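Below you'll find the structure I mean.
For this view, one protein chain was removed and the others were kept in their places.
All chains are identified by letter, namely A and B, in their written order; residue positions are counted from 1 within each chain.
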């Protein structure tokens, strides 16, 4: 009986563990190995192929053909370097804009009357449940040359000729801010919502001005939420594909899009893998940071 | 020899060397990593006893209970229930039921389903089960609440459901972890007596954990006072109160004055303590401390007389100034500051409504007490 339950409790860990090892970790190993291989026209389009029939020496010979050629290629070609840099720049700027819009929204929600707060919260979560693709697509009709925004501005008389927004980086910024806004608002809101209003009152009582109390108390206590929100926006934004592809133009360089093109249009699996590896390395610091924060939050929840 | 307190007991199996213990902890140690929760602890509890484990939070009392229920295994030592070793027996196979501090009522089940849970688990047939549930509901006076969910009950009602659920299987031993901790004071006092009645009625052995000394005093046949994983003293409520074996126990149960001094023997089972507060004569029951050793005289406030004139013929008397007066209705507590700076507490019972010229602040007063009224403590 106890043996059976011991086996059961092992299985509880083992099943998801093995699943993730096989479908999450192993694929990364394969990406790494292909990134070190050479491009070859065939199926699959890379070399060497390992097979058990090679024997140990055969495998060893093939292992020695693995090299960092693809990485050298990436470093040598300014297209890739620029893609990375431009991704980081676009993600960073979008994150700041998202914060600028998300913080006042979260703050306003946290101060809203009790009755309507659950509704507001649901309204922020709702877009998260609706398709990402659809929400990005909705902006095409708004931003294009003869789109609704230009029609509206022409009608107002603010502009004489339609603005060119779609297929520029501006459209990409708008798309990212729009798509990731809930990710920014939710952690900030939950940080502010937990806060005790009497803390602000205490600060005011001790001689702070309204703005002083906001900066010294409210803003400080929201820092963990702000950091979580920024990471939740920044990390996926760096590797974003759909937004630059649909809203950006030919001049919009983002690494996710570059990877996609290498893979689907150029069928260059080895370079695509190398791009993925470098993208991962770029993101390792923020991802580890985020993970630690998550683990700490989970620990604190206990 | 006069007895301690004023209760004459007819139930005292612990005084009978032939009695077989029902629960027996033998040199039990429990460690969590480097933290020792319970250290080399031995304890016997007898059938039909109402036994309390009393101590501050973190003293290991809950760990002791959890080892009995089977949620923790001892790191070292053995545990016996009715002569059978409990090692390796999982919680669901132990003939022991527990009432949890949080009550742990299943939120998705009705009151009746909660009570029936253990019976169903035993495979009891439905008619018999229904009857037992009805009986339990009657016992805790919740007949009309059978169909309610736990969140539709008040705190006191939840407590009674938890109790009914834990006794429904008619366990020989019921373990209660701070059973009254979540109730307000008035409800707690009522429930204490209900618990005692229930224990009598069902003939169970109760093992209860509490940090509330009054609760332990009210309900228990015996109390074990715990500190940092060890039992400091085991005894009846009167023994614990009147004859504590250490300053820790004396201080933990009720209020006490502790006066320090160096020992000189005074003959006839008495010693004298010479300390900063003066000379105090105390009676020694067993194990007199050696001459020159530091010891303490512990005396309860209600055993100290207070007056304006030096008491004639009193063995122990101390002079001081009234520092604080607290009127509590049934009694008045007066804090007196001695010349040494020590503050001694005296309590007087207010037996008369009108008192002429009561003692006031900053008056000079005399405190006196018998050598037998307190105990000499060596630790």
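For the reader, a short list of remarks on this structure follows.
Here is the rule we use: a contact is a pair of C-beta atoms (placed from the backbone, for glycine too) under 8 Å apart; a residue touches a chain by one contact, two chains touch by 3 or more.
The rule is short, and it goes like this: contacts and distances are computed from a predicted model.
A chain of the complex is left out here; the name its UniProt entry carries, from "Copper resistance protein B", "Spermidine/putrescine ABC transporter permease", "Sarcosine oxidase subunit beta" or "Carboxypeptidase regulatory-like domain-containing protein", is "Spermidine/putrescine ABC transporter permease". The chain not shown here is touched by just one of A:124, A:186 or A:230, and that residue is A:124. Among the residues A:74, A:172, A:186 or A:200, only A:200 touches the chain that is left out of the figure.
Note that of A:141, A:212 or A:249, the residue touching the chain absent from this view is A:141. Across the interface with the omitted chain, subunit A contributes residues 1, 5, 8-9, 12-13, 15-17, 19-21, 23-28, 30-31, 34, 44, 101-102, 104-105, 107-114, 118, 120, 122-127, 129-135, 137-142, 144, 146-148, 151, 178, 181-182, 185, 192-197, 200, 231-232, 235-236, 238-242, 246, 256, 259-260, 263-264, 269, 272-273, 276, 279-280, 283, 286-287, 290-291, 294-295, 298, 301-302. Touch with the hidden chain on the side of subunit B covers residues 69-71, 90-94, 96-98, 100-102, 104-108, 117-118, 121-122, 149, 151-155, 157, 165-166, 169.
As a convention for this text, only the chains that are shown with their structure count from here on.
A separation of 59 Å divides the Cα centre of subunit A from that of subunit B.
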